[in-house]
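Okay, here's the structure, questions in a sec.
For this view, one protein chain was removed and the others were kept in their places.
Chains here go by letter, A and B, matching the order in which they are written, and residues are numbered from 1 within each.
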Amino acid sequence: MLYREAGQFSVRYADDRRFFRLRQGRLGLAALLTFAFLGVPLLGNDYWFSAILIPFLVLSLAGLGLNLLTGYAGQLSLGSAAFMAVGAFATYNFELRLPGLPLLASIVLGGLSAALVAVLFGLPSLRIKGFYLIVSTLAAQFFVQWALTRFGWFSNYNSSGVITAPPLQVAGLDFSSPAGRYLLTLGVVSALFWLGANLARSELGRNWMAVRDMDTAAAVIGIPLLKTKLLAFAISGFFLGVAGALWAFTYLGTVEPHGFDLSRSFQILFIIIIGGLGSILGNFLGAAFIVLFPLLLSNLATLLPAGFIDAGQLENLQKMVFGVLIILFLIKEPEGLARLWQRFRERARLWPLRY
Amino acid sequence: MEFFFEVLIGGLLAGVMYSLVAIGFVLIYKASGVFNFAQGAMVLFAALTFVSLLERGVPFWAAFAVTLALMVALALLIERAVLRPLVNRSPITLFMATLGLSYVIEGAAQALWGAQVHGLELGISDEPLELGGLLLSQFDLFAAATAAVLVIALSLLFNRTRIGLALRAVADDPLAAQAVGVRLQRVWAVVWAVAGFVGLVAGLLWGARLGVQFSLSLVVLKALPVLIIGGFTSVSGAIVGGLLVGASEKLAEVYLGPWIGGGLENWFPYVLALLFLLVRPAGLFGERAIERV
Partner (left out) sequence: MFKRTFAGVALALAATAFIPVQAANEQYFPLQSYRVGPYAAGGTGFFGGFIDYLKYVNANGGVNGVKLTWSECETEYVVEKGVECYERLKKGLNGAPAAATNPLSVGIAYATLDRSTADKLPLITINHGRTDSTDGSVFPYVFPLQLNPYSEVSAIVNWIGEQSGGAAQLKGKKIVTLYHGSPYGKETNEVLQVLADKYGFELTLIEVPHPGNEQQSQWLNIRRLKPDWVILRGWGVMNPVALKTAQKVGFPANRIIGNIWSNSEEDAAPAGAAAKGFISITTHPSGTGFPVLQGIKAQVVDKGEGDLADPKRFGTVYYNLGVVNGILNVEALRIAQEKFGQQPLTGEQVRWGFENLRLDDARLEALGAKGLVQPLQLSCADHEGGGAVRFQHWDGEKWNLISDWVQADRALLRPIIEASARKYAEEKGITPRDCSKEG
C-alpha cells in the first residue's frame, strides 16, 4: 500500500523518464532533503557533524565516483585515493595561487584536475583489461602520492608537506563551524549525486553498462570504446577529486599525501562492494556501513567491563569481520545493501496486504 | 662501473625475493583463475606463526612443520569457504573476495600472535662478501638458491606427478578436466596448500630480511608488477619478471633518483609494468587470451 503505483498515470513521456516515477518516492526524497538541510543542523551536535555525518557524506561521494567507473563502466580501479589526493591538493593550490577565486570554483577546478589525471592513467584501459588494469590504477596511486610528497610546490613548501584548509567562505558566508561544514558538504554532495544519478541513466550511462558487460560486443554494436572508457575515467576522477577536496577541507581541515594511501582506495572499493555495484543508493548505504560499523564495535566495547576486550584485539576483530562481510556479500548478495532496499520496496508495495 | 654492477647484482638478488612471492600467485592463478591478493597476508601469517612458535621454544623443524600444517588447513578452509561458493563468478569478483580474505588473514594473524616486531634469524650470516671487488650479500645468494630449489621442485611437481598432470589439465580447461574425472576441488586445495608452502618459504626469507611484522603483507605490492611483466601463468615468467623489476628499480633509484627525486621505488615497477603491458598485454610469458563474442 505504501509504495503503490495505482492511480498515478504517466501522461507525458517526460513523466515516464523521471528519476522517481512515484509520488511517494518524490515526497520521500523531498522530506529527506528538508530534514538533512534544516532538521539535522538544528538537532545534531559537534560529534555527529565532525565524526559521522561529514565523513559519511564525503565517502558516499567518493563511492559514487568509483561506482561510476567500476560499477557502471566495469573498469576496476585501486587508485581512487590518488584521484582524491589530486583533487585536494589542486583545490588547495587554486585557492592559494589565485586569490579571490571563490571556494566552490576552486573545488570544481580541483575536480577537473583530478579528472585530467584520471584520464591520463585511464589511457591504458584501451589496451589492457580486467585486473591487468589495476596495475595502471596502482601506478597512479603510488606515483601521485610520491609526486605530492616529492615536490614541495604542491604543499606551498610546507616543511612537512601538510596542507591546511583555507577559510571556508561561500558567497560571503562563513562555513567554518561544524554545522556549517556539514551544510557545505551536504550541498556539494547533493548536487553531485543529482548529476551522477542522471549521468548513469543517460546514453553515456547505458554505454558504460554495455562496455562493462562485454566491451568487445559493445564495440561491435557501435559504441565508441575510447570515448566511453575515457569519459568514465574522467567523470569518476572528477567526483573523486571533489570528494578529496571535501575530505581535506570540510572534514579534516588538513591533509598530507599519506592520508590518501592505498588503504583509502580499498576503503572506497569496499563501500561500493558492500553498498552495491552499479547502484546510486548503494553508495550511501556502503558509506554509512563503513563509517558506522567501526564506531558501533568500539562503542559496544566501551559498554563491556573494562579490560574485557583489548582495544587492539577489537581492531583485529573488526578487520576480520570486514573481510568476512566482503566475502559474504560477494557470495550471497553481489548487489549489496542496495538490493535490500529494493526488496523492502517490493514488500512495501503490497503491505499490509499479502498480494 | 663497479658500482653499476653492484647495484645491478643487488637488484637482481632483491628481484629473486619478489619472485618468491610472485610464484605463489602464479600457482593459484594457473589452477583456479584467481588473482590471489591474499598471498601477502599468507606470507605474513606464515612468518608470524613460525616466529611466534620459535619464541615459545618450539624447535625449528617442529615449528616449520606446525606452520606448514596450519597453512594447509588454511588452504583447505579457503577452498571450502571462499572458492567453492564463488565458482563460475567473474575474475574481478574473485579478486575482490581475496581482498576480503587478506583482511581476514591479517586480522587473524595479529589477533593470534600480537603486533610486535619479531626478529628472525635463520642462521645465515649477512656479512657482505667481497668477490672480485664486487660486494655481494650472502643472505641474498642464499635466498636465490632457495628460489632455484623451489622452482625445480615445483616443476618436478607439475611435470612428474599425477597431481601435477591433473593441475595442468585444470589450468588448460577446467570443464574438460572435470569431464575426464579430475576432481577440481581437490586440485584447488592442493594448489592453495602449495601456495601456502611457498608463502611460508617467502615469509621466512623476507622475515629474516626485514623482521617479522605487519608490513610483510605489503610485499604483495612488489609482486604485482613482477607478475604483470612475467605473465600470470608462468613460473619462469615470475622469476624473469622478478629479476627485471628488481634490477630496474634499483638502477632507477640510483641513477634516475638524483634527477627526478629519490624514493621512486614504490611506483617505478608499476610504470615499467604498464609500459610492458602496452606492448605485450599478456606479459612476457603469459598466454594471450582469445575473446569470443
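Just so it is clear, a residue touches a chain if its C-beta (ideal position, glycine included) is under 8 Å from a C-beta of that chain, and two chains touch if they have at least 3 such contacts.
Please read these numbers as outputs of a predicted model, since none were measured by experiment.
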Given the contact definition stated above, which residue among A:Ala90, A:Leu252 or A:Leu330 touches the chain not shown here? A:Leu252
Candidate in contact with the missing chain, chosen from B:Phe139, B:Phe232 or B:Phe276: B:Phe139
Spell out the interface residues on chain B facing the chain that's missing from view. 3, 6-7, 10-11, 14, 110, 114-119, 121, 126-128, 135, 137, 139-140, 209-216, 218-219, 222, 249-250, 253-254, 257, 261-266
State which residues belonging to chain A touch the missing partner chain. 45-47, 50-52, 55, 146, 149, 159-162, 164, 167, 251-256, 258-259, 263, 288, 292-296, 298-300, 302-303, 310-312, 314-316, 319, 337, 340
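Following the convention adopted for this analysis, only the chains that are shown with their structure count from here on.
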Hey, how far is the Cα centre of chain A from the one of chain B, in Å? 33
Please name which positions on chain A make contact with chain B in the complex. 76, 124, 127-132, 134-136, 138-139, 142-143, 145-146, 149-151, 214, 216-217, 220, 262, 266, 269, 273, 312-313, 316-320, 322-327, 330-331, 334
Would you mind writing out the residues of chain B in touch with chain A in their complex? 35, 81-82, 85-86, 89, 91-93, 95-97, 99-108, 110-111, 115, 221, 224-225, 228, 261, 263-264, 266-267, 270-271, 273-274, 277-278, 281, 291, 293
